[in-house]
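Right, I'll just put the structure down here and ask away after.
Every protein chain except one is present and positioned as in the full complex.
All chains are identified by letter, namely A, B and C, in their written order; residue positions are counted from 1 within each chain.
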Amino acid sequence: MPSGTDVTPVSNMIASRSSKNENTVVDLGTCRVGDGSLVIIAGPCAVESRDQMICLARILKKMGVSIIRGGAFKPRTSPYSFQGLGEEGLKILSAARAETGLPFVTEATDSRSLEIACRYADIIQIGSRNMQNFSLLREAGRSGKPVLLKRGFSSTLEEWLMAAEYIASEGNRKIIFCERGIRTFENYTRNTMDISAIPAIKELSHFPVVADPSHGTGRRSLVGPLARASVAAGADGLMLEVHENPPAALSDGPQSLYPAELEGLLPSLKALHSACVLQGRAV
Amino acid sequence: MPSGTDVTPVSNMIASRSSKNENTVVDLGTCRVGDGSLVIIAGPCAVESRDQMICLARILKKMGVSIIRGGAFKPRTSPYSFQGLGEEGLKILSAARAETGLPFVTEATDSRSLEIACRYADIIQIGSRNMQNFSLLREAGRSGKPVLLKRGFSSTLEEWLMAAEYIASEGNRKIIFCERGIRTFENYTRNTMDISAIPAIKELSHFPVVADPSHGTGRRSLVGPLARASVAAGADGLMLEVHENPPAALSDGPQSLYPAELEGLLPSLKALHSACVLQGRAV
Amino acid sequence: MPSGTDVTPVSNMIASRSSKNENTVVDLGTCRVGDGSLVIIAGPCAVESRDQMICLARILKKMGVSIIRGGAFKPRTSPYSFQGLGEEGLKILSAARAETGLPFVTEATDSRSLEIACRYADIIQIGSRNMQNFSLLREAGRSGKPVLLKRGFSSTLEEWLMAAEYIASEGNRKIIFCERGIRTFENYTRNTMDISAIPAIKELSHFPVVADPSHGTGRRSLVGPLARASVAAGADGLMLEVHENPPAALSDGPQSLYPAELEGLLPSLKALHSACVLQGRAV
Partner (left out) sequence: MPSGTDVTPVSNMIASRSSKNENTVVDLGTCRVGDGSLVIIAGPCAVESRDQMICLARILKKMGVSIIRGGAFKPRTSPYSFQGLGEEGLKILSAARAETGLPFVTEATDSRSLEIACRYADIIQIGSRNMQNFSLLREAGRSGKPVLLKRGFSSTLEEWLMAAEYIASEGNRKIIFCERGIRTFENYTRNTMDISAIPAIKELSHFPVVADPSHGTGRRSLVGPLARASVAAGADGLMLEVHENPPAALSDGPQSLYPAELEGLLPSLKALHSACVLQGRAV
């Protein structure tokens, strides 16, 4: 007989900290997320062309970025906006990986794009709008691929944990949470980054958590400060949008860093991370 | 060359009032939504058993309800909660239709459940969590079935219109909007019903709009007042959860009306609707 | 020894329904708020000139409006915006009262304006930004004047009740709640009217509640539908901004009705109210 209660106590869940005290590390071969290091994920919002992507990937590799990001299947508010290059975009990302040795993460938005993405990508991203697309979560779970699970833009921490549980309950333990800002009344920023979600999710779950200050703020000038804040709050990594020419980007230009800006930002992130590690994150 | 702007001007859209001044009426054979009448949709949150559904459908038919609702594929926050009876639930709803002559609406949550639901249901519901599941919207569009499109619990009116545009751009003009409450800081109610969305969506679009005060309030005692408010604000219909024994319901018991409560509520809804019609909704 | 808990159980409060089951009626001599009738409060956002106010008051009197509203002390976001006519505005409102026999409500924003307003006005309004100005609440309580207590734009129902309790605990039982919209992510409207707050506050308290769809929506075209919705939800009255020439208003022009619009709206409000009374608001 099925139960009528909607929400299972968090303590019984696979994703819950109480079920596993030590941190889960998601191992990608070339890097590990959740082992105490700071992982940088960077790339354009959408893959736009082969030349752009290969050229940018080389630059990112040189800077010390660990994982490439790039969208091929783009969920867009309007049906008439650029929807991404699809499988062609994944081929380009694969070429960038062959060129640099860096793994890549890309978003899947439905069964079909998930099936295709799994053939190419190293990490599957479930986007904010699909955080409660439960079929997609189960399929991502069954794929066995590492999953980067973005927080729904109005989802509670409990709902976020439950979304991870959909993935985990299919036997997949390679989950990376990603805080990307929530929707509030404030309009100066595109979203309001909930930095407290970073330490909170680490209290509640053993899976690693990264932060996306590009979507979280929507403003280039705030990406750096919020990236630093995320590191200081204990994030295992950062996901940053970077574009060789943001004003010409097909999406998310205003929040994309120039490559030189990212290069200028990375040392301060490393310095903060070192300071945190040295201090042992006491209290 | 694809455009980089995310949002097409609302005025160019199929769903927009500016593209079609007269109201669109969704004709279900036995009733019409959007023609100035008040359509009552009622039923349990989830179909639980054959006996329950048939018995309740007969009662609703007698009361003058026009459309039956019942969930067979339930999107649940936790993977361990009751997920609905699936296709078996649709067979039960079909039997209830055969018994009463009333059409029914049921939710589809992914490609597979949409494909199955289309074989049985009269109207396909796209739920709040899937309002920006763009693949599902396109598939619902291609199905040609009438679609009841719930507002995402944190979606703006513009995003809601754009979601309708995904359906409409596939050639489907049988769209019914459904306001079901948005997420705010207030906890006394499950959601905050945005009653202003009813007249606002009628300004912005020619498609009909119904209201769901059951999810909108989450409290049985507030369903009646908010149902009345929705009618007074110009809703083309109401969707109400009713259960023969709410405390035993497998989901949403606290917001489900007893059959006798629904029976007591309907006359006041009709009286208000008549008063509105007589007054011509001036101003 | 004072208790460290922040919030006293609602059931022990003077303002709570559990402490007094029958509705409290606030008697203004010429009209009664909370006795089952529908009270219309109308007037300009701010008193701008003697001629304007007298002329408008005569028009409102003719339409059957029961209470005049007009701001003399205006709380404005910017220190450089029009701050109201001060005591001169109250003299003008008093002249309008002398002319029409209608009582008036005006806002007090601090000790000094409260003291002055009490010398002239029939009802003191505590505005949304001052809902938790606890000193002002206590002083309004001690004044013995009827108080119209607007809900803070991000206040919970519990905080609103507690604000009323500050007034009531000073011995003042002439409190009228006023729902005026809450702040959400939605930008189409100035605020999101929480219509469910109307029946909810009637569950929780015995004091009457009115609704302000002018501030609640911020859009002239939505004031009528939301006024009707408020009546249908059980409001004891409405507060409506009206201006003889909204585009020239010194504040809140876009949400002010033209006098002819108000005149067109009133019959539908009365018709809805009658329908509700006849139906006994069952369920």
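Everything that follows uses one rule, which is that a contact is a pair of C-beta atoms (placed from the backbone, for glycine too) under 8 Å apart; a residue touches a chain by one contact, two chains touch by 3 or more.
This is a predicted model, so every value here is computed, not measured.
Here the missing chain is touched by one residue of A:Ile59, A:Ala108, A:Ile123 or A:Ala229, and it is A:Ala229.
Touching residues on chain B toward the chain that is not drawn are 154, 183-185, 187. Counting the whole complex, the residues of chain C in touch with the unshown chain are 2-8, 75-83, 109-113, 129-130, 132-136, 138, 153-154, 158-159, 162, 165-166, 169, 183, 248-251, 253. In the full complex, chain A contacts the hidden chain through residues 154, 156-158, 182, 184-189, 192-196, 198-200, 203, 216-217, 221-226, 228-234, 257, 261, 264-265, 267-268, 271-272, 274-276, 278-283.
In this section, only the chains that are shown with their structure count from here on.
The mean-CA centres of chain A and chain B are about 33 angstrom from one another, to the nearest whole unit.
Counting only residues that touch two or more partner chains, chain B has 154, 158.
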